[in-house]
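Structure below; questions to follow.
Every protein chain except one is present and positioned as in the full complex.
Entry: chain A
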Amino acid sequence: MEAVVVDAGTKLLKAGFAVPDQPPSMLRRFPSVSSEMDAAVVDAGSKLLKFNHASSEIGPEVIPTQMKRVPEDESLTDASLLENVTVDPVVRGFIRDWDAMEDLLRHVLYTGLGWEIGNEGHILFTDPLSTPKAVREQLVQIMFEKFNISGFYASEQAVLSLYAVGRISGCTVDIGHGKMDIASVIEGAVQHISSRRFEIGGLDLTNLFAQELRKSNPHVNLTISDVEKLKERYACCAEDDAAYEKIQQACSEEQHILPDGQVIKIGRERYTVGEALFKPSILRLEAHGIVEQLVRCISTVSSENHRQLLENTVLCGGTASMTGFEDRFQKEATLSSSAIRPCLVKPPEYMPDNLANYSAWVGGAILAKVVFPQNQHVTKADYDETGPSIVHKKCF
């Protein structure tokens, strides 16, 4: 049986069997702008969580990790007794709510991917940068003790994203929903001193978008999930600084009709969202733009590696697939203060499109094909002998 690769992000969980040149098999596309009642929910059976599948499409689908708590007893007809509590197992990239995570994984592995109890296989997880040791240990513990898997491996998302594009050295700019990581990797090992994690991500951009839209459309009632959908559809990056200034002066407006019938006008706000990554002052942060941050991080590495790192830059993460982001990044890179221009890597042709959204997962699938057959992973016997701390010794 193929190993399973799981990439649990703040917003979307990507899971599937390790078949690298296909997208993850468990990616369920979230239904279009939904009200609270239709949000995806996970069913665990023994706990109070239920899962409503969104409409499944052919091809890749992603499960949102945000879950909703619903009483198990279906006989409750009084709707007001239902708690509309959303549960976020993964916060800012790190797993925080372990019970919820366990339930989510139970669904993913047994229902979604078809594992049978008693016949669990190998699993590979991805970690964001600077994952605390305790989080990794807890994950290993849950996998071996609650799920009884036969083999475990964990690897950092930065390294995996590079494997997905066929490199072992380079830098990754991973802009996810809850966090942004800039990491430099040399020969498969992350250089922690020159890697940085920022606590801003798609979530903050969504909040910014909501704020801007509320300012220009004061009479429209928007929920965050509405804004999230709008952001994915409309947000884009201006071509460069000058173009952005022009857009701020005058921009064509588009009308969008929300599912509940309200009409909303979207104009320059869509460019503001894209600009925020290059000018964090828009988000009220005292920081340099993303290209400058990248150059600064790389400058802490010994100079013989600079060329190798900057010329192999990979953009990944959901937010990086914003329209116009890549072009703007390239343009800013040519203007940057470093002697060597950051240069983006083109993914190989056999990889699916939209690789940026789940490059860590694809890299995991590639790594799984190497690690598990060569028995470099943590086996049940190893875990029983040494305990959860074995993950630090064997997985890196």
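In the analysis below, a residue touches a chain if its C-beta (ideal position, glycine included) is under 8 Å from a C-beta of that chain, and two chains touch if they have at least 3 such contacts; residues count from 1.
As a convention for this text, contacts and distances are computed from a predicted model.
Trainee: One chain isn't displayed here; going by UniProt, is it "Septin", "Sodium/potassium-transporting ATPase subunit alpha", "Small ribosomal subunit protein mS29" or "Profilin"?
Mentor: Checked against "Septin", "Sodium/potassium-transporting ATPase subunit alpha", "Small ribosomal subunit protein mS29" or "Profilin": the hidden chain maps to "Profilin".
Trainee: For a quick check of understanding: of A:196, A:270 or A:394, which residue touches the chain that isn't displayed?
Mentor: A:394
Trainee: Among A:96, A:146, A:192 or A:246, exactly one should touch the missing chain; which is it?
Mentor: Of the listed residues, the one touching the omitted chain is A:192.
Trainee: Which of A:211, A:248 or A:300 sits in contact with the chain that's absent?
Mentor: A:300
Trainee: Even though one chain is hidden, which residues of chain A still touch it in the full complex?
Mentor: Missing-chain contacts on chain A: residues 133, 186-187, 189-193, 300-302, 374, 376, 386, 390, 392-396.
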